[in-house]
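Note that one protein chain of the assembly has been removed; the remaining protein chains are unaltered in position.
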Amino acid sequence: MDYTLLIVQMLNGLQLGLLLFLVASGLTLVFGILDFVNLAHGSIYMVGAFICASLTLWLGNFLLAVVIALPLTGAVGYAIEVLVARRLYDKDHLDHVLGTFGLILVLDTLAHMIWGPAGITVPLPAWLDGQVEIFDGAVIPTFRLLIIAVGLAVAGGLFWLVNYTKLGMLIRAGASNRTMVAALGVDIQTLFALVFALGAMLAGLAGMLIAPITTASIGMGGQIIITAFVVIIIGGIGSMKGAFIAALLVGVIDTMGRSFLDSGFALFMSRDAAETAAPAVSAMMIYILMAAILAFKPQGLFPPKVR
Amino acid sequence: MLKMNKTGWVTLIGMAALAILPPLLLLNGQAFYMDLATRLVILAIAAVSLNLILGFGGLVSFGHAAFIGLGAYAVGIPAYHSMWGGFDLIASSNGLLHLALAVGVSALFALITGAISLRTKGVYFIMITMAFGQMAFFLFQSLEAYNGDDGLTIDLRSELPFLNLDEPMQLYALSYGSLVLVMLLVRMIVNSRFGVVLQGSKGNAERMVTLGYNPYVYRLTAYVISGAICGYAGFLLGNFTTFISPDMMHWTRSGELMFMVILGGVSTMFGPVLGASIFILLEEVLSSFTTYWHLPFGLMLIGVVLFIRGGLMGLFKGKGE
Amino acid sequence: MMLKISNLTTHYGPSQALFGLDLHIGTGEVATLLGRNGMGKTTTINSIMGIVPASGGSITFDGVELVGRASFKTANLGLGLVPEGRQIFPNLTLEENLIATASNHLKQDNPWTMDKVLNMFPSLQDRRKFMGNLLSGGEQQMLAIGRALMTNPKLLILDEATEGLAPLVRQIIWDALALIRETGTSILVVDKNLKDLLRLADRNFIIERGKIVWSGTSDELRADREALHRYLGV
Amino acid sequence: MKKFWGAALGALMVSGALQAGEVKIGFVSTLSTGGAVIGNDIKKAVDLAMEHIGGKMGDLDVNLMYSDDGFKPETGKQVTDKLVKQDGVDFVAGYIWSHVLLASRKSALDNGKFLISTNAGPGPVAGKLCNKNFFTTSWQNDQGPEAMGEVLNQKGVKSLYIIAPNYAAGKGMVAGVKRTFKGEVLGTDMTKWPTQLDFSAELAKAKASGAEGLFVFYPGKAGGAFMKQYQQSGLKSSLPLYTAFTIDALSLPKFQAAGFTDVIGSQFTGHWDPNLDNAQNKRFVADFKAKYGSYPSPYAAQSYDSIFLIKSAVEAVNGNLEDKDGIRAALEAVNYPSVRGKYTLNTNHIPMQPWYLREVVVGDDGVWTTKIVKTIHEGRADNYAKDCKM
Partner (left out) sequence: MTKLPLLQVAALRKSFGGVVATDDVHLDVNKGELHAIIGPNGAGKTTLISQLSGALMPDKGSISLDGVDITSAPAYKRARLGITRSFQITSLVMEMSVLDNVALAVQARKGSSFRFIKPARKIAEIRDEAMTYVRKLGLRKRAHEPTSALSHGEHRQMEIAIALASEAELMLLDEPMAGLGPEESRLLTDFLLELKGSRSILLIEHDMDAVFALADRISVLVYGRIIATGTPDEIRANSDVRHAYLGEE
């Protein structure tokens, strides 16, 4: 076993997992408190990436662009809440799925019209563009370390927000009993819109962080949203802790599958057959994981106490 | 004169139009519109099958496209082997074998995935069915033997007694006839003792349990029936396109099927057919105007969800119906 | 009059629950709403709070019309609700339940604080870090009252103030209500324990099938044997 | 719905009427989704070609119809069906993606149409599934990487790691480089296509394998993403990169905008370059730059060629589009001014043409472009021609 490779791949898995967590946390937050299935969450991730990419090229500074793009993405989320989502809360999940499916088409096509199909490559400042040698031979790109750091910081921040601030208490309270929260004098509609915007910002941040790696491109949302849903379902919908653990689980399993499945298969089949079979199984792996978990825990790993 | 309500008339007129117009167009040399109608009718069968569990069973399956794909591959794989050799066990161009495989494999897949999925409820059910659909999608995407996600082009169609599916008119006749039969079948099931239990479980599962019914087995049965019918639609689709790709199973396809059912009107007989028709025609018309046709299409989707309660068939419903 | 309800009607879908209800509470008063199960007591309270929209009539609070007003805006005028079934947030700790919705929109002098609430209900002291769903019924009821007080209401509304509680706990609640009354807060209370209620109340309303059929002071009610029997089954 | 059918019926009667003096060309490309990066460049080139021929082929007006395949085989087949059956085109051209071409070819060929691929060249259409009416203005997929394999041999690279997307063309590319590369292949990763854009795990594996070189194939936007990550992983010195169809005039402007100087000096193989010295190419590149402000991509060049190829065939039969044999003979003759210079067709209708080693350079105008380093070979048959029985 090549331990250097193993550790590097663990870090890659961690990075992917944390990125997934950023998307999934917004999703689970919105679902947890609003009981709203938002398939278009991935499109907001894409919008965040594009806004940040454009700003980076315009301002010539990635970090500054992120700082400006975050509230802008939040505003997009707020607008979506007011224009569409708000009208869907009272309907059933089926309507949520269809309505936000339509929203995906709208947002993706708009992005295509505004930014073109080519996507935008996002330049990084030199100090982020290099590599870090963690120990002998284990080198990973600086920017990926930054993603890990930001991901952990956001996870910590969310944990603090949800558990120790008044807003967090209201979010939890709203998740269990909206009527009572309103009856005690809290403007629940504004609270909902805020939560929605916060979710949008989290997804947007994920998009901004991935753009310097994979470029900002149309269609990027549709790819991540399903994985993000898998994450929150595995974790238990509405559970922040569940989303965190499931995101890391999915990130690591996916990366490990891509890394080691072929050599694993090669132990009992030909190299060629292994290289053919491995991508197949690794693509299905997270779905198999999800089906297996739901078969035993129909509410995911950490089902929320209420509802 | 038969006494009929408004929905009855809409159904009759719609089905008559589907019976008469496409052949007329074909005879006028408009082969493309015949193709369009064939695709429409086949997808309508799939939509009707989805409606059985979605509309009457309250089970929102977000992975139904997988059955279409399974049915199509049940045609493609034996045909492929009968053309290029290998895997003699199923290498065949016999349509009846294809048909049996399509229905059998779909039913089996429905039984296994349904048994697990139906343990969950609500949004979990939506998502786990989607996950199973994606599993099938990725499985076929990576089956190198059948060209993976490049898809399988087959140069022959199923050979059936009395029918030549290479003839567009006969293929259409088969598809249309199948649609009528499937609609009648679903209506029969829905009105049967099994059907009322299924609908009762949708309306109030708790009550059904206290009466001594176990909703799980009724739902699973309906899920299997629905999957088998949808697999049959896949059998037709495979024969129609002679090109079969994992794309047929992608989650967005399942979303489109759901949209057809909702657009037309859930738990109505003709609703899914109407929905499929509008969907196919809109797609055709909008995409001929602009590359950005997904924009108006998406807006319309949102509009339907927000404003048209009960789908288009709801507009025809009189009071007390 | 602080709260004035006139000719209030409320529907649940097609079925009507309130049929022209009239009720009023003055500043600093304690009023009761009495009646058998299913007569519309909770519906009346939910209509006041905007949880269930009224379909007709008028509710004014300090002259402000409440019908058609969003629930949270009504609450922010100074109405504090202790709902039926307590409805503690189960996934919040006792402390968090108190803090989460705390406010002082009316800028009341000498506002309620967590310490004050805990002083009033000392048994809650060592439960501060307990999750809401792990509290006993009595503790939940005390918490629900504390939670409403933390919004610094001018009118405290209690739906089934002592239902299902042990006598000892009940007494704590009654004592607390007396104390709250001392601070000048008005109270509208629904309960079945006539004896304790009447000791506390200035004014009593009996509801029967969505209408007020009797009203008067506690002494008048004690004296009216027939009303007691007919409407309350006592 | 009845209304619609009625209206449609009426409209069709009119449009169905034969319009004389017209050659109809259906052009299938990718105009939506991320794949439209290439599709739009192709469209620009074809529009330019139409301009250059004045919208006429001989005496006939050209009626050019674009269709969007949506980056999906199934949609590609549907739009091809429509072009053939409803629009009654004489030629079907285009196709970027091998899987789309494979799905669509039957619809065109079964109806006796000429099908001209302007990019995709999967193995089967050159071999088992070759057809007398199928032509291409590009190449067979494996040929670029085959040439790259030879370059690697010449450079003395002993071991190689390969990363490519898991679809028809990706598999062809991998087969190609493995066919000619004489050293050891230490590992092959086939990634999800077109969804996977993060290659961290694969790059880490490639590095750990200790290979002397890394070969990749990522067309379109995935190429940009890959290059970016290759740079970020700092492998340039330890694991040199060799590519096919990954760096092109579409990705270079983005790299330049992002100040990604590492890409300068990268080498890859190709059969065409904007610097090729012939009159047709000079006019094409100059006018393309003048009109669109960027260098054309090889996809654009091949597609530009396709219009001139069709024109040569239509003129050879004097506009008699019923003369299928005449058209076919003319297409086989390759008697048109190609931007790549003179070339011939093999028996399976795949070009036999020179392949070059190209390199990214800063152009005279400061815009990043490519130049030819050397000629790898002067023209060879592809590997599948032997399977073709026409």
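Here the chain labels run A, B, C and D in written order, and each chain numbers its own residues starting at 1.
Just so we're on the same page, a contact is a pair of C-beta atoms (placed from the backbone, for glycine too) under 8 Å apart; a residue touches a chain by one contact, two chains touch by 3 or more.
Because the structure is predicted, anything quoted here is derived from the model rather than measured.
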Inset, instruction - Could you tell me which of the visible chains the hidden chain touches? - result: B, C
Legend entry - Option from C:Ala166, C:Leu179 or C:Ala223 whose C-beta touches the chain left out: C:Ala166
Inset, instruction - Tell me which residue among B:Thr221, B:Ser254, B:Ser277 or B:Thr291 touches the hidden chain in the full complex. - result: B:Thr221
Inset, instruction - Would you indicate which residue among B:Ala145, B:Val196, B:Val285 or B:Leu315 is in contact with the undisplayed chain? - result: B:Val196
Legend entry - Contacts of chain B with the absent chain, listed as residue ranges: 188-189, 191-197, 199-200, 202-204, 206-214, 218, 221
Inset, instruction - Can you list, in ascending order, the chain C residues touching the missing chain? - result: 14-15, 36-38, 84-85, 90, 130-131, 133-137, 160, 163-164, 166-167, 192-196, 209, 233
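The rule is short, and it goes like this: only the chains that are shown with their structure count from here on.
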Legend entry - Set of chains whose contacts include both chain C and chain A: none
Legend entry - Shortest path length from chain B to chain C (each step joins two touching chains): 2
Inset, instruction - Would you identify the chain whose Cα-based centre sits farthest away from the centre of chain D? - result: C
Inset, instruction - Using mean Cα positions, find the chain sitting nearest the overall protein centre. - result: A
Legend entry - Whole-Å gap between the CA centroids of chain C and chain D: 76
Legend entry - chain A and chain B, separation of their C-alpha mean positions in angstrom: 32
Legend entry - chain A, residues touching no fewer than two other chains: 112, 276, 279, 283
Legend entry - In chain B, residues with contacts to at least two other chains: 142, 292, 294
Legend entry - For the chain A and chain B complex, residues of the former touching the latter: 31, 37, 84, 87-88, 91, 93-95, 97-99, 101-106, 108-110, 112-113, 222, 226, 229-230, 233, 237, 276-277, 279-281, 283-284, 287-288, 290-291, 294-295, 298-300
Inset, instruction - In the complex, go through chain D and note every residue touching chain A. - result: 32-37, 39-40, 166, 187-192, 195, 197-198, 200-202, 204-205, 207-208, 221, 224-225, 228-229, 231-234, 250, 254-255, 257-260
Inset, instruction - Can you check the complex and tell me which residues of chain B touch chain A? - result: 54, 60, 62, 113, 116-117, 119-124, 126-128, 130-132, 134-135, 138-139, 141-144, 251-252, 255, 258-259, 262, 292, 294-295, 297-302, 304-306
